[in-house]
Every structure is written in C-alpha cells, then in structure tokens.
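My questions will all concern the structure given below.
Missing here: one protein chain of the complex. Every other protein chain is in place.
What follows is chain A.
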Amino acid sequence: MTQPNDDVILRVDRLNVDFTFGKMNLKAARDVSFDLRLGRTTCLVGESGSGKSVTARAIMNIVEPAVISSGAVTLFDLKEGEVLELASLDPDGAEIRAVRGARIAMIFQEPMSSLSPVHTIGAQIIEAIMLHQDVDKHEARKRAIEALRDVHIHDPERAVDRYPFEYSGGMRQRAMIAMALACEPDVLIADEPTTALDVTTQAGILKLIRELQVSHGMAVMFITHDMGVVAEIADDVVVMLRGDVVEHGAVEQIFHEPKHSYSRALIGASLGLNNAEARPAPPTEGTPLISARDLSLFFPGQRKLLGKPDPGVQTLKDVSFDLWPGEILGVVGESGSGKTTLGRVLMGKYQPEAGEALYRTGSGDVRDLADRNSFRDKQVYREIRMIFQDPYSSLNPRMTVEQIIAEPLWVNNIAKGAAMRDRVAELLEIVGLSPAMMERYPHAFSGGQRQRIGIARAIALEPRIIIADEATSALDGSIRAQVLDLLLKLRDELGMAILFIAHDIGVVRYFCDRVVVMHKGQIVETGTAHQICDAPREDYTKALLSAVPSPDPRNRKIMPPLSVAE
C-alpha cells in the first residue's frame, strides 16, 4: 500500500474478525474500514456486541480466541515513510510487540484490572518505558514522574511510589493514561475508559485525553456507547451495528444529518433524555407515603491491630425528604454520596442511629422504616419493592424466569398453580416480553431483558413504592431509554411511586418529577426536576450538571468548541 498524502497514521481496510464456536461461525466485525488521523479523535459507537471492542483489539492483533479472517490494518510511519501491515503479523511475534505500547497504546474500561496490584504505579510506568525505549532506570523514573504530571496527578514525585489501591478510580484511569502515553505513541485506543466513572470524573478524563491529544499530536480512537461523550470529543464518528459499519463521517454530519436510521435512533435516544420537557410534577398534597426526617447512619471503621484506626464513614447525615404518592423522586449523587445506602435503609438492611422514616402502609397504619421490627410481618416488603442495579446478579441463574417472577406470588400466598402461571404470563407481557419465554433461564437473556424480568418481579405484588437502585446504569443508551419508558408507563398504569437512585443526572430530567441531590451523605438540594436541571441553586448541583456530556457537537460543555481552522 502506498503512503497516503494526508496525515493518516492508521488505516483499517475491509477488516473481518470471526469467532468460531464449534460449527457456528460468528462475524464479530465485517468489512470494517476507516482511517485514524494524527491530531483527530475517531469515535466508535454502538451498543454492546456491535463489534467496537473487537475492532480495537484487531488493530493491536490481540483478538484471541477469534481470528482476523481477512482485511488489513496498516500503520504508517509518517517521518520515516515506512509502512507496516499489522493484521498479518504473528500475534506473538516480536514485530507486533514492538508496535503495541510503543506506537499504539490502549487504555481500558476497568483500570483496576489492568494495573498490577502488587507493583507501584511508578514501577509499572517505568517498566513500560524501559521495554520500549533505550533509557536507564533513573531516566525512566524521571520520565514516569513527568508522565504523571502530564495527567494532572497531584504531587507526582510521591504518587509515583504509591500502589493502585491507594488511587481513586479517576486517578487510576489517569495513571493508565500516563502509562499509555509514556512511550509517546502515535495512536491511543481508549476502550470505554470513562464508563465506570462518575460524570464529574468522566468530564475530567475526557478533558485530559483531549488536552494530551493536542499536545502530543496523536490520533485517538475512542470507543463508547454514550452519544453524549461522542458529541463532546469526536472529530470523526464510526457507527457500528452488529459487526457492520453502518455510517461513517464527521461528527457534525453524524449528529445533524445522520443518514442511517440506526444513527438517527441512537442520537434520538440520547437527545430524548436531554431535551425532554419537564413534566408537571404530581401534586404534593395529602400525606406523603414516606416521610423521612434526619436519618443519620455512621459506619464505624475497622479496628486495626497496628497503625491508625480507620475513622469510619458518616454515610448519611440528617437526610430528610418526602415521597408523595405517584411521584418519581430522583436521588442523584456521585459514588460514595450515600444514595445507595439510603435505599438500603428504606428496605431495612441498615438501621440508622438517628432519625425516622415513617411509611404509611396500604392498610393505613404508620411504620417507622428505621426500625427493624417494621419489617417483621413482610407487609412492607409487599408494598415497597426493589429493582437492582446489576441485571446479572439480581436474577438467580438457577431458576427459570417463571420461578423468579412467581417467587413473590408464591411466598405471599397470592397465587398458586395455574393462576400463578397466568399471572406470570401477564406480567411478562406488561414488561414487553413474550410469555413463551417463561421457561427459560436468565442466561438466555440480554441485560435489558433481564432488567425487564427484574421489573416484572417488582410489580408482581402491585407495590405502592418501587426503589430503583441505579436500575438503568448498567444498560446501553437506547436500551436505557426503553427501560425508563417502561417504568414511566408502569407508573402511569399502576400509580406507584418510584424512588429512582442514579448517578447520572442526565436521565433525571427525562424521568423524574422531583430530585434530591446528595453529596457526602447530605442532601444539598431538593427541587422539581425542572428546577434542578435548568436553574440549580447550589454549586455542587451546577458542577454535576456541567459535567454531563451534551449530545450536540455544536454545544460542547466540557470541551472547548471545535476551532474553525480544523
């Protein structure tokens, strides 16, 4: 292949990657072609299973157990004029290893599992430098400290000797980036690097990647399923669906004149969440269902044999709120803000030291959810139901869907035998699944479908309140929107109240009537979704909101807008 004239550094040409399971042959990537250019960010978008990660791995030639069946990945050396074809190299050979890390670097979604827990951050960066560059240990250490300084890690001289567990999630991802960039690669591949992070941390990482790209002049390939992130950082966008590239173009064109219906649907789903008109909140009159006053919970630290005792955490501090009948109350905050603990307290898992959470039951009496005895007769469990965050661990893999959904009906003596089966079928239909699927086990379902099964289990007892703990955070964009719509529909039909716990303030505008913003165990702001999203009063809320990526490349919030000269 000849050297292209412009600044193309890497060309993927009609790449095919196959997985083989026995006799089945699955094409994970089919005729994928695109270019990466120096100084530009190319985003690969698509839902899980669309072939984005496989494509990234094929570039590094680490696709095992799959195989690259055809196609070429060509890496150009713009200074030397050399051309290297990567896809045909031996995956374990010296040539490709000289490319990995040195000319193409990769960062992953979960930084903790990519960092060795038994070596210091510095040792790992130094190793990467010495592997690819001809420098002595002293010089490598100096470069490692520089690299950490570049990614804005505070006090890099000392941070270099710390272990990964001493870093926060965001710092670990920064350290990973420092390691990836230590050898000054031409191409940085980032595989969902911010998916596991809070929005504010995500904003910081996105900004950092953009900044480093400009200062190093490298090409960035960014894999994500979040259209907001794409709009914030992309120059070019490749939309993938089930192994195919369905659309490929500049970010402006993809967002404002999408050609393919799938791109339109993806953008529509993310715009829908952000541009939704705030609905009028249901009247907050009469008596609230739950009235929580001054809930405080302190987790004492572990007593240690040696060293300083762990001071413990004040997880909840004077938390007060009301949940009115039929409303959707959002509880938002970063991880560690105490929002999940709040949900657990209401379900009787923890008993707060102080405060009360008065719940008015369906039969009219008042129970204090802060008191363990309120849960004795299971009436509260029948009326307050929970939807869990992780659709994989919340369904027992050893029970059929029918058994899972029927469990609350059976143990509460609501229905047995044929009546129970009919009710399960009805519930499955309500959540948009086919009743024919009730004999299957959870492993046959996708994440979104599993979450629907979890919802069917929650509404089986016709609850008065549903506590949804990050119920949609594990789902991809368009599926998240579908599940939110399902919950909205159920709220309207069944009239229950929903306590929606989320770290993503982006979905709140679309989904919630009122919002409680939590920070470090305290409620910092309470208001209608409209007011919180459009006119936040507190600085913390403003910071949270400004970190949410905006799904419009013309209206970038985190990144500086694209310069016209580009």
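FYI, a contact is a pair of C-beta atoms (placed from the backbone, for glycine too) under 8 Å apart; a residue touches a chain by one contact, two chains touch by 3 or more; residues count from 1.
In this section, contacts and distances are computed from a predicted model.
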- Query: Which choice in "Na+/H+ antiporter subunit E", "Peptide/nickel transport system permease protein", "Molybdopterin-dependent oxidoreductase" or "RNA polymerase sigma factor" gives the name that UniProt lists for the one chain left out?
  - Reply: "Peptide/nickel transport system permease protein"
- Taking the entire complex into account, which one of A:110, A:356, A:407 or A:538 touches the absent chain? A:407
- With respect to the chain omitted from the figure, which of A:250, A:347, A:415 or A:543 is a touching residue? A:347
- Considering the whole complex, which of A:116, A:261 or A:351 touches the chain not shown? A:261
- Sole touch to the unshown chain from A:170, A:330, A:448 or A:536: residue A:448
- Query: Taking the entire complex into account, which one of A:163, A:298 or A:381 touches the absent chain?
  - Reply: A:381
- Item | Residues in chain A touching the chain absent from view | 19, 21-22, 24-28, 30, 47-49, 54, 241-244, 246, 260-262, 265-266, 268-269, 347, 349, 378, 381-382, 385-386, 388-390, 393-400, 407-408, 411-412, 433-434, 437, 439-441, 443-449, 454, 457, 478-479, 482
